[in-house]
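This is the structure, below, for whatever I ask next.
With one protein chain removed, the remaining protein chains of the complex are shown where they sit.
For chain A:
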Amino acid sequence: MGRTLYEKIWEKHAVVEVQNQPSLLYIDLHLVHEVTSPQAFEGLRIKNRKVRRPDLTVATMDHSIPTTDRSLPFKDQVAKKQVDALAKNCREFGIQLFDLDSRNQGIVHVIAPELGLTQPGMTIVCGDSHTSTHGAFGALAFGIGTSEVEHVLATQTLKQFKSKTLAINIHGTLPQGTTAKDLILSIIGKYGHDFATGFVVEYRGEAIRNLTMEERMTICNMSIEMGARAGLIQPDEKTFNYLKGKQAVPDGMEWEEALAEWKKYYTDEDAEFDLTADFNAAEIIPQVTWGTNPGQVAGITEVIPLMEDLPASQIGPAKKALKYMGLQPGAPITEIGINKVFIGSCTNSRIEDLRKAAKIVNGYKVAEHVEALVVPGSQLVKMLAEAEGLDQIFISAGFQWREAGCSMCLGMNEDLVLPEERCASTSNRNFEGRQGRNARTHLVSPEMAAAAAIAGRFIDVREWPVKYNKEVGVQ
(Lines give C-alpha, C1' and ligand atoms only; values in the text may rest on other atoms or scores of the structure.)
Protein backbone atom coordinates (compact mmCIF):
# COMPACT_ATOMS: atom_id res chain seq x y z
CA MET A 1 0.00 0.00 0.00
CA GLY A 2 1.14 3.53 -0.73
CA ARG A 3 2.29 5.94 1.92
CA THR A 4 1.16 9.43 2.80
CA LEU A 5 3.50 12.41 2.84
CA TYR A 6 3.41 12.28 6.64
CA GLU A 7 4.41 8.63 6.73
CA LYS A 8 7.30 9.26 4.35
CA ILE A 9 8.70 12.06 6.50
CA TRP A 10 8.16 10.00 9.64
CA GLU A 11 9.98 6.96 8.26
CA LYS A 12 12.85 9.11 7.03
CA HIS A 13 13.37 10.50 10.55
CA ALA A 14 12.65 7.53 12.82
CA VAL A 15 15.84 6.76 14.72
CA VAL A 16 14.31 4.11 16.98
CA GLU A 17 10.89 2.48 16.70
CA VAL A 18 9.62 0.13 19.40
CA GLN A 19 6.07 -1.21 19.60
CA ASN A 20 3.83 0.53 22.15
CA GLN A 21 6.55 3.06 22.85
CA PRO A 22 7.01 6.50 21.38
CA SER A 23 9.42 6.56 18.46
CA LEU A 24 12.60 8.54 18.61
CA LEU A 25 12.26 11.07 15.82
CA TYR A 26 15.25 13.01 14.48
CA ILE A 27 14.77 16.79 14.33
CA ASP A 28 16.30 18.67 11.39
CA LEU A 29 15.63 22.20 12.61
CA HIS A 30 14.94 23.49 16.10
CA LEU A 31 13.65 27.05 16.33
CA VAL A 32 14.03 28.78 19.68
CA HIS A 33 12.56 31.99 21.13
CA GLU A 34 12.78 33.81 24.44
CA VAL A 35 9.54 32.72 26.12
CA THR A 36 9.58 28.91 26.05
CA SER A 37 13.33 28.24 26.22
CA PRO A 38 14.91 29.68 29.43
CA GLN A 39 13.78 26.79 31.64
CA ALA A 40 15.05 24.29 29.05
CA PHE A 41 18.54 25.81 29.02
CA GLU A 42 18.48 25.90 32.81
CA GLY A 43 17.62 22.19 32.78
CA LEU A 44 20.68 21.50 30.63
CA ARG A 45 22.89 23.47 33.01
CA ILE A 46 21.61 21.64 36.08
CA LYS A 47 22.41 18.27 34.50
CA ASN A 48 25.61 19.50 32.92
CA ARG A 49 24.36 18.63 29.42
CA LYS A 50 25.34 20.20 26.11
CA VAL A 51 23.34 21.19 23.04
CA ARG A 52 23.92 18.30 20.69
CA ARG A 53 23.60 20.19 17.39
CA PRO A 54 23.87 23.97 17.80
CA ASP A 55 24.28 24.06 14.01
CA LEU A 56 20.67 22.78 13.63
CA THR A 57 19.30 25.24 16.17
CA VAL A 58 18.43 28.87 15.53
CA ALA A 59 17.06 31.46 17.91
CA THR A 60 15.34 34.82 17.65
CA MET A 61 13.44 37.23 19.88
CA ASP A 62 9.84 37.84 18.91
CA HIS A 63 7.20 37.35 21.63
CA SER A 64 7.91 39.77 24.46
CA ILE A 65 9.88 42.48 22.63
CA PRO A 66 8.69 46.03 21.96
CA THR A 67 7.78 46.90 18.35
CA THR A 68 8.48 50.58 18.90
CA ASP A 69 11.85 52.34 18.52
CA ARG A 70 14.53 49.75 19.27
CA SER A 71 17.17 52.32 20.14
CA LEU A 72 15.24 53.11 23.33
CA PRO A 73 15.72 50.99 26.45
CA PHE A 74 13.12 48.34 27.34
CA LYS A 75 10.27 49.69 29.48
CA ASP A 76 9.45 46.22 30.73
CA GLN A 77 12.33 44.99 32.89
CA VAL A 78 10.94 41.46 33.24
CA ALA A 79 10.80 41.13 29.44
CA LYS A 80 14.31 42.55 29.24
CA LYS A 81 15.52 39.88 31.64
CA GLN A 82 13.95 37.19 29.46
CA VAL A 83 15.52 38.57 26.28
CA ASP A 84 18.91 38.86 28.02
CA ALA A 85 18.59 35.27 29.22
CA LEU A 86 18.14 34.10 25.62
CA ALA A 87 21.21 36.04 24.49
CA LYS A 88 23.26 34.59 27.32
CA ASN A 89 22.01 31.04 26.66
CA CYS A 90 22.79 31.31 22.96
CA ARG A 91 26.33 32.53 23.71
CA GLU A 92 26.93 29.84 26.30
CA PHE A 93 25.63 26.98 24.13
CA GLY A 94 26.93 28.27 20.79
CA ILE A 95 23.57 28.87 19.12
CA GLN A 96 23.02 31.32 16.26
CA LEU A 97 20.81 34.16 17.52
CA PHE A 98 19.01 36.72 15.40
CA ASP A 99 19.11 39.46 18.00
CA LEU A 100 16.94 42.59 18.15
CA ASP A 101 19.37 44.50 15.93
CA SER A 102 19.80 41.69 13.37
CA ARG A 103 18.39 42.20 9.89
CA ASN A 104 17.16 38.59 10.13
CA GLN A 105 15.14 39.16 13.31
CA GLY A 106 11.43 38.51 13.19
CA ILE A 107 8.64 36.15 14.13
CA VAL A 108 10.24 32.73 14.20
CA HIS A 109 7.68 31.29 11.73
CA VAL A 110 8.24 34.14 9.31
CA ILE A 111 12.04 34.14 9.33
CA ALA A 112 12.73 30.42 8.88
CA PRO A 113 10.83 30.20 5.56
CA GLU A 114 12.13 33.51 4.22
CA LEU A 115 15.74 32.51 4.96
CA GLY A 116 15.21 29.15 3.27
CA LEU A 117 15.71 27.14 6.46
CA THR A 118 12.29 25.54 6.06
CA GLN A 119 12.49 22.89 3.34
CA PRO A 120 10.40 19.93 2.14
CA GLY A 121 10.67 16.61 3.95
CA MET A 122 12.22 18.11 7.08
CA THR A 123 11.20 17.77 10.70
CA ILE A 124 10.93 21.16 12.44
CA VAL A 125 9.99 21.89 16.02
CA CYS A 126 9.69 24.98 18.18
CA GLY A 127 8.25 25.74 21.59
CA ASP A 128 5.33 27.44 19.89
CA SER A 129 2.05 25.97 18.69
CA HIS A 130 2.12 27.85 15.38
CA THR A 131 5.13 25.86 14.23
CA SER A 132 2.55 24.12 12.04
CA THR A 133 3.14 27.06 9.63
CA HIS A 134 6.20 25.34 8.13
CA GLY A 135 4.01 22.46 6.91
CA ALA A 136 3.30 24.65 3.88
CA PHE A 137 6.61 23.40 2.48
CA GLY A 138 5.82 19.73 3.07
CA ALA A 139 7.85 19.71 6.28
CA LEU A 140 6.56 17.95 9.39
CA ALA A 141 6.48 20.84 11.83
CA PHE A 142 4.81 21.09 15.20
CA GLY A 143 4.83 22.90 18.53
CA ILE A 144 6.35 21.37 21.64
CA GLY A 145 6.51 22.15 25.36
CA THR A 146 9.58 23.39 27.20
CA SER A 147 10.51 19.92 28.53
CA GLU A 148 10.57 18.77 24.91
CA VAL A 149 12.62 21.81 23.92
CA GLU A 150 15.19 20.62 26.46
CA HIS A 151 14.99 17.09 25.05
CA VAL A 152 15.65 18.34 21.51
CA LEU A 153 18.48 20.62 22.64
CA ALA A 154 20.18 17.71 24.40
CA THR A 155 19.53 14.92 21.90
CA GLN A 156 18.36 16.47 18.57
CA THR A 157 15.50 13.97 18.78
CA LEU A 158 12.01 13.87 20.20
CA LYS A 159 9.93 11.03 21.62
CA GLN A 160 6.76 10.97 19.59
CA PHE A 161 3.73 8.75 19.16
CA LYS A 162 2.57 8.60 15.58
CA SER A 163 -0.51 10.67 14.79
CA LYS A 164 -3.49 9.60 12.72
CA THR A 165 -3.77 11.09 9.24
CA LEU A 166 -6.54 13.35 7.97
CA ALA A 167 -6.90 14.51 4.38
CA ILE A 168 -8.88 17.70 3.79
CA ASN A 169 -9.69 17.82 0.10
CA ILE A 170 -10.44 21.36 -0.96
CA HIS A 171 -12.22 21.51 -4.27
CA GLY A 172 -12.80 24.48 -6.56
CA THR A 173 -10.99 27.78 -6.50
CA LEU A 174 -11.23 30.68 -4.10
CA PRO A 175 -13.68 33.31 -5.37
CA GLN A 176 -12.47 36.83 -6.12
CA GLY A 177 -12.04 38.88 -2.95
CA THR A 178 -11.57 35.90 -0.65
CA THR A 179 -8.29 34.75 0.82
CA ALA A 180 -6.45 31.83 2.37
CA LYS A 181 -7.48 33.22 5.77
CA ASP A 182 -11.14 33.05 4.81
CA LEU A 183 -10.61 29.50 3.59
CA ILE A 184 -9.02 28.22 6.80
CA LEU A 185 -11.54 30.07 9.00
CA SER A 186 -14.38 28.56 6.94
CA ILE A 187 -12.94 25.08 7.38
CA ILE A 188 -12.58 25.51 11.15
CA GLY A 189 -16.09 27.01 11.25
CA LYS A 190 -17.55 24.04 9.43
CA TYR A 191 -15.77 21.24 11.24
CA GLY A 192 -15.06 22.78 14.64
CA HIS A 193 -12.31 24.09 16.85
CA ASP A 194 -11.08 20.62 17.88
CA PHE A 195 -12.06 18.26 15.08
CA ALA A 196 -8.48 17.48 14.01
CA THR A 197 -7.15 16.69 17.51
CA GLY A 198 -4.84 13.68 17.28
CA PHE A 199 -4.38 14.06 13.53
CA VAL A 200 -1.80 15.40 11.14
CA VAL A 201 -3.75 17.16 8.39
CA GLU A 202 -2.76 17.15 4.75
CA TYR A 203 -4.47 19.92 2.76
CA ARG A 204 -5.06 18.74 -0.78
CA GLY A 205 -6.90 19.68 -3.93
CA GLU A 206 -7.14 22.34 -6.59
CA ALA A 207 -7.69 25.25 -4.22
CA ILE A 208 -4.48 24.42 -2.33
CA ARG A 209 -2.40 23.95 -5.47
CA ASN A 210 -3.49 27.40 -6.63
CA LEU A 211 -2.33 29.14 -3.47
CA THR A 212 0.99 30.97 -3.25
CA MET A 213 3.55 29.78 -0.69
CA GLU A 214 2.63 32.61 1.65
CA GLU A 215 -1.05 31.73 1.42
CA ARG A 216 -0.21 28.09 2.12
CA MET A 217 1.62 29.23 5.25
CA THR A 218 -1.54 31.00 6.43
CA ILE A 219 -3.46 27.75 5.98
CA CYS A 220 -0.94 25.52 7.76
CA ASN A 221 -0.41 28.11 10.49
CA MET A 222 -3.98 27.70 11.69
CA SER A 223 -3.95 23.87 11.70
CA ILE A 224 -3.44 24.07 15.46
CA GLU A 225 -6.69 26.05 15.72
CA MET A 226 -8.57 22.90 14.81
CA GLY A 227 -6.44 20.85 17.17
CA ALA A 228 -4.16 19.23 14.56
CA ARG A 229 -0.67 18.09 15.50
CA ALA A 230 0.58 19.51 12.22
CA GLY A 231 -0.60 20.64 8.79
CA LEU A 232 1.04 19.57 5.56
CA ILE A 233 0.93 20.60 1.93
CA GLN A 234 2.67 18.57 -0.73
CA PRO A 235 5.69 20.42 -2.14
CA ASP A 236 5.51 21.35 -5.82
CA GLU A 237 7.17 23.67 -8.35
CA LYS A 238 5.92 26.70 -6.41
CA THR A 239 7.69 25.40 -3.32
CA PHE A 240 10.95 24.82 -5.17
CA ASN A 241 10.79 28.19 -6.94
CA TYR A 242 10.18 29.93 -3.62
CA LEU A 243 13.26 28.31 -2.12
CA LYS A 244 15.63 28.85 -5.02
CA GLY A 245 18.17 31.54 -4.22
CA LYS A 246 17.15 31.93 -0.57
CA GLN A 247 20.01 32.64 1.84
CA ALA A 248 20.26 29.22 3.50
CA VAL A 249 19.44 27.18 0.40
CA PRO A 250 22.34 25.52 -1.45
CA ASP A 251 23.15 26.20 -5.10
CA GLY A 252 24.89 24.32 -7.91
CA MET A 253 25.25 20.57 -7.55
CA GLU A 254 23.93 20.62 -4.00
CA TRP A 255 20.75 22.40 -5.14
CA GLU A 256 20.17 19.59 -7.65
CA GLU A 257 20.72 17.04 -4.91
CA ALA A 258 18.33 18.84 -2.58
CA LEU A 259 15.71 19.12 -5.31
CA ALA A 260 15.91 15.39 -6.04
CA GLU A 261 15.41 14.69 -2.33
CA TRP A 262 12.48 17.13 -1.98
CA LYS A 263 10.67 15.56 -4.91
CA LYS A 264 10.36 12.32 -2.96
CA TYR A 265 7.85 13.91 -0.61
CA TYR A 266 4.31 13.38 -1.84
CA THR A 267 1.36 11.20 -0.93
CA ASP A 268 1.16 8.09 -3.10
CA GLU A 269 -2.03 7.73 -5.13
CA ASP A 270 -2.99 4.53 -3.36
CA ALA A 271 -2.15 5.81 0.12
CA GLU A 272 -4.96 5.76 2.65
CA PHE A 273 -5.75 8.36 5.27
CA ASP A 274 -7.38 7.49 8.58
CA LEU A 275 -10.00 10.14 7.87
CA THR A 276 -11.01 12.28 4.90
CA ALA A 277 -13.00 15.50 4.80
CA ASP A 278 -14.20 17.49 1.80
CA PHE A 279 -14.58 21.20 1.41
CA ASN A 280 -15.76 23.41 -1.42
CA ALA A 281 -13.65 26.55 -1.72
CA ALA A 282 -15.79 28.05 -4.47
CA GLU A 283 -18.62 28.93 -2.07
CA ILE A 284 -16.74 30.82 0.59
CA ILE A 285 -17.09 34.52 1.41
CA PRO A 286 -14.95 36.81 3.63
CA GLN A 287 -15.03 35.57 7.23
CA VAL A 288 -15.21 37.33 10.59
CA THR A 289 -15.08 35.50 13.93
CA TRP A 290 -17.74 36.60 16.42
CA GLY A 291 -16.83 34.40 19.39
CA THR A 292 -13.91 33.32 21.52
CA ASN A 293 -12.60 30.42 19.49
CA PRO A 294 -11.75 30.44 15.77
CA GLY A 295 -14.59 28.05 14.97
CA GLN A 296 -17.14 30.68 16.03
CA VAL A 297 -17.13 32.45 12.70
CA ALA A 298 -19.56 33.85 10.12
CA GLY A 299 -19.49 35.30 6.63
CA ILE A 300 -19.45 39.08 6.21
CA THR A 301 -22.98 39.07 4.73
CA GLU A 302 -24.32 36.93 7.57
CA VAL A 303 -25.53 37.54 11.11
CA ILE A 304 -24.32 36.26 14.47
CA PRO A 305 -26.12 32.93 14.78
CA LEU A 306 -29.38 32.63 16.69
CA MET A 307 -29.04 30.17 19.53
CA GLU A 308 -31.88 28.03 18.19
CA ASP A 309 -29.93 27.51 14.96
CA LEU A 310 -26.91 26.02 16.74
CA PRO A 311 -26.35 22.37 17.64
CA ALA A 312 -27.13 21.76 21.34
CA SER A 313 -23.48 21.27 22.29
CA GLN A 314 -22.53 24.69 20.90
CA ILE A 315 -25.20 26.78 22.61
CA GLY A 316 -23.50 27.04 26.03
CA PRO A 317 -20.10 28.06 24.64
CA ALA A 318 -21.78 30.49 22.18
CA LYS A 319 -23.73 32.24 24.94
CA LYS A 320 -20.60 32.54 27.05
CA ALA A 321 -18.64 33.86 24.06
CA LEU A 322 -21.27 36.46 23.11
CA LYS A 323 -21.46 37.71 26.69
CA TYR A 324 -17.68 38.21 26.68
CA MET A 325 -17.75 39.79 23.22
CA GLY A 326 -20.65 42.12 24.07
CA LEU A 327 -22.66 40.97 21.04
CA GLN A 328 -26.21 39.82 20.40
CA PRO A 329 -27.46 36.81 18.42
CA GLY A 330 -28.92 37.85 15.07
CA ALA A 331 -26.84 41.04 14.74
CA PRO A 332 -25.41 41.58 11.24
CA ILE A 333 -21.62 41.24 11.07
CA THR A 334 -21.42 44.51 9.08
CA GLU A 335 -22.89 46.39 12.05
CA ILE A 336 -20.01 45.48 14.35
CA GLY A 337 -17.94 48.61 14.96
CA ILE A 338 -14.27 48.39 15.93
CA ASN A 339 -11.67 50.53 17.78
CA LYS A 340 -8.46 48.69 17.00
CA VAL A 341 -6.89 47.08 13.96
CA PHE A 342 -3.90 44.77 14.07
CA ILE A 343 -2.25 43.67 10.83
CA GLY A 344 0.50 41.24 11.76
CA SER A 345 1.28 37.85 13.42
CA CYS A 346 2.76 34.61 12.08
CA THR A 347 -0.56 34.06 10.27
CA ASN A 348 -0.66 37.25 8.18
CA SER A 349 2.41 39.50 8.35
CA ARG A 350 4.30 38.54 5.21
CA ILE A 351 4.96 40.81 2.27
CA GLU A 352 1.96 39.61 0.25
CA ASP A 353 -0.30 40.31 3.24
CA LEU A 354 1.05 43.84 3.54
CA ARG A 355 0.73 44.46 -0.19
CA LYS A 356 -2.91 43.35 -0.16
CA ALA A 357 -3.73 45.46 2.87
CA ALA A 358 -1.93 48.49 1.41
CA LYS A 359 -3.92 48.19 -1.79
CA ILE A 360 -7.16 48.56 0.20
CA VAL A 361 -5.81 51.41 2.31
CA ASN A 362 -4.21 53.44 -0.47
CA GLY A 363 -5.73 56.93 -0.62
CA TYR A 364 -7.99 56.49 2.42
CA LYS A 365 -7.79 57.46 6.08
CA VAL A 366 -8.21 55.30 9.15
CA ALA A 367 -11.54 56.09 10.84
CA GLU A 368 -11.19 58.71 13.57
CA HIS A 369 -11.95 56.48 16.54
CA VAL A 370 -9.71 53.63 15.33
CA GLU A 371 -6.11 52.91 16.32
CA ALA A 372 -4.45 50.79 13.65
CA LEU A 373 -1.10 48.98 13.68
CA VAL A 374 0.91 47.27 10.98
CA VAL A 375 3.58 45.00 12.44
CA PRO A 376 5.69 43.32 9.74
CA GLY A 377 6.55 39.70 10.48
CA SER A 378 10.27 40.22 10.09
CA GLN A 379 12.84 42.91 9.55
CA LEU A 380 13.29 41.58 6.00
CA VAL A 381 9.57 41.97 5.33
CA LYS A 382 9.76 45.47 6.79
CA MET A 383 12.70 46.45 4.57
CA LEU A 384 11.05 45.04 1.48
CA ALA A 385 7.78 46.82 2.26
CA GLU A 386 9.65 50.08 2.76
CA ALA A 387 11.47 49.64 -0.53
CA GLU A 388 8.07 49.26 -2.20
CA GLY A 389 6.69 52.32 -0.40
CA LEU A 390 4.05 50.36 1.48
CA ASP A 391 5.06 51.96 4.78
CA GLN A 392 4.18 55.40 3.36
CA ILE A 393 0.76 54.20 2.22
CA PHE A 394 0.01 52.91 5.72
CA ILE A 395 1.48 55.91 7.51
CA SER A 396 -0.35 58.49 5.42
CA ALA A 397 -3.58 56.60 6.02
CA GLY A 398 -2.98 56.89 9.76
CA PHE A 399 -1.60 53.45 10.58
CA GLN A 400 1.34 52.99 12.93
CA TRP A 401 4.28 51.29 11.22
CA ARG A 402 6.20 49.11 13.67
CA GLU A 403 9.28 46.93 14.07
CA ALA A 404 8.93 43.14 13.61
CA GLY A 405 7.54 40.88 16.32
CA CYS A 406 4.50 38.96 17.59
CA SER A 407 3.06 42.15 19.07
CA MET A 408 -0.69 42.38 19.56
CA CYS A 409 -1.37 38.79 18.55
CA LEU A 410 -0.78 37.87 22.17
CA GLY A 411 0.07 41.20 23.77
CA MET A 412 3.12 40.05 25.72
CA ASN A 413 4.64 43.47 25.09
CA GLU A 414 2.96 46.89 25.34
CA ASP A 415 0.82 46.30 22.23
CA LEU A 416 -2.49 45.55 23.92
CA VAL A 417 -6.17 45.76 23.15
CA LEU A 418 -7.71 47.50 26.18
CA PRO A 419 -10.67 46.12 28.16
CA GLU A 420 -13.83 45.99 26.03
CA GLU A 421 -12.09 47.46 23.01
CA ARG A 422 -12.92 45.64 19.80
CA CYS A 423 -10.12 44.65 17.45
CA ALA A 424 -10.11 43.50 13.83
CA SER A 425 -7.06 41.28 13.90
CA THR A 426 -5.22 39.27 11.26
CA SER A 427 -3.88 36.94 13.96
CA ASN A 428 -4.94 33.39 14.78
CA ARG A 429 -6.63 33.31 18.19
CA ASN A 430 -9.67 35.11 19.53
CA PHE A 431 -9.52 33.53 22.98
CA GLU A 432 -10.73 35.46 26.02
CA GLY A 433 -7.99 37.82 27.13
CA ARG A 434 -5.64 36.85 24.32
CA GLN A 435 -4.97 40.40 23.11
CA GLY A 436 -5.48 41.94 26.53
CA ARG A 437 -7.76 41.59 29.53
CA ASN A 438 -11.40 41.67 28.36
CA ALA A 439 -10.21 42.48 24.85
CA ARG A 440 -12.63 41.55 22.07
CA THR A 441 -10.93 40.00 19.06
CA HIS A 442 -12.37 39.42 15.60
CA LEU A 443 -10.14 37.34 13.34
CA VAL A 444 -10.11 38.41 9.69
CA SER A 445 -7.91 38.54 6.58
CA PRO A 446 -5.50 41.46 6.03
CA GLU A 447 -7.86 42.92 3.40
CA MET A 448 -10.81 42.76 5.76
CA ALA A 449 -8.77 44.29 8.58
CA ALA A 450 -7.59 47.10 6.31
CA ALA A 451 -11.12 47.90 5.12
CA ALA A 452 -12.40 47.76 8.71
CA ALA A 453 -9.75 50.30 9.73
CA ILE A 454 -11.08 52.76 7.15
CA ALA A 455 -14.79 52.12 7.62
CA GLY A 456 -14.60 51.77 11.41
CA ARG A 457 -16.69 48.60 11.18
CA PHE A 458 -16.63 45.37 9.21
CA ILE A 459 -17.30 45.81 5.53
CA ASP A 460 -17.35 43.39 2.59
CA VAL A 461 -14.00 43.76 0.77
CA ARG A 462 -15.50 42.19 -2.32
CA GLU A 463 -17.33 45.50 -2.81
CA TRP A 464 -14.36 47.68 -1.87
CA PRO A 465 -14.17 50.58 -2.53
CA VAL A 466 -17.34 51.15 -4.56
CA LYS A 467 -19.88 50.54 -1.84
CA TYR A 468 -17.89 52.42 0.79
CA ASN A 469 -17.41 55.43 -1.50
CA LYS A 470 -21.13 55.54 -2.13
CA GLU A 471 -21.88 55.34 1.59
CA VAL A 472 -19.60 58.19 2.51
CA GLY A 473 -20.46 60.20 -0.58
CA VAL A 474 -17.11 60.01 -2.39
CA GLN A 475 -17.25 60.01 -6.19
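Quick note on the criterion: a residue touches a chain if its C-beta (ideal position, glycine included) is under 8 Å from a C-beta of that chain, and two chains touch if they have at least 3 such contacts; residues count from 1.
Throughout what follows, contacts and distances are computed from a predicted model.
Undergrad: Can you pick, from "PRC-barrel domain protein", "Protein glxC", "ABC transporter permease" or "3-isopropylmalate dehydratase small subunit", the UniProt name of the chain not shown?
TA: UniProt lists the chain that is not shown as "3-isopropylmalate dehydratase small subunit".
Undergrad: Can you say which of A:Thr68, A:Gln156 or A:Asn280 touches the chain missing from this structure?
TA: Only one listed residue reaches the unshown chain, and that is A:Gln156.
Undergrad: If the hidden chain were put back, which of A:Asp62, A:Glu114 or A:Asp128 would touch it?
TA: Missing-chain contact among the listed residues: A:Asp128.
Undergrad: Quickly run down the residues of chain A that touch the omitted chain.
TA: Residues of chain A in contact with the hidden chain: 15-16, 20-22, 24, 26, 28-29, 35-36, 38-39, 42-43, 47, 49, 52, 55-56, 58, 63-64, 76, 78-79, 81-82, 85, 96, 104, 115-117, 119, 127-129, 142-148, 150-151, 154-157, 159, 161, 193-194, 197-198, 224, 227, 229, 247-250, 254, 257-258, 261, 293, 316-317, 320, 410-412, 429, 431-434, 437-438.
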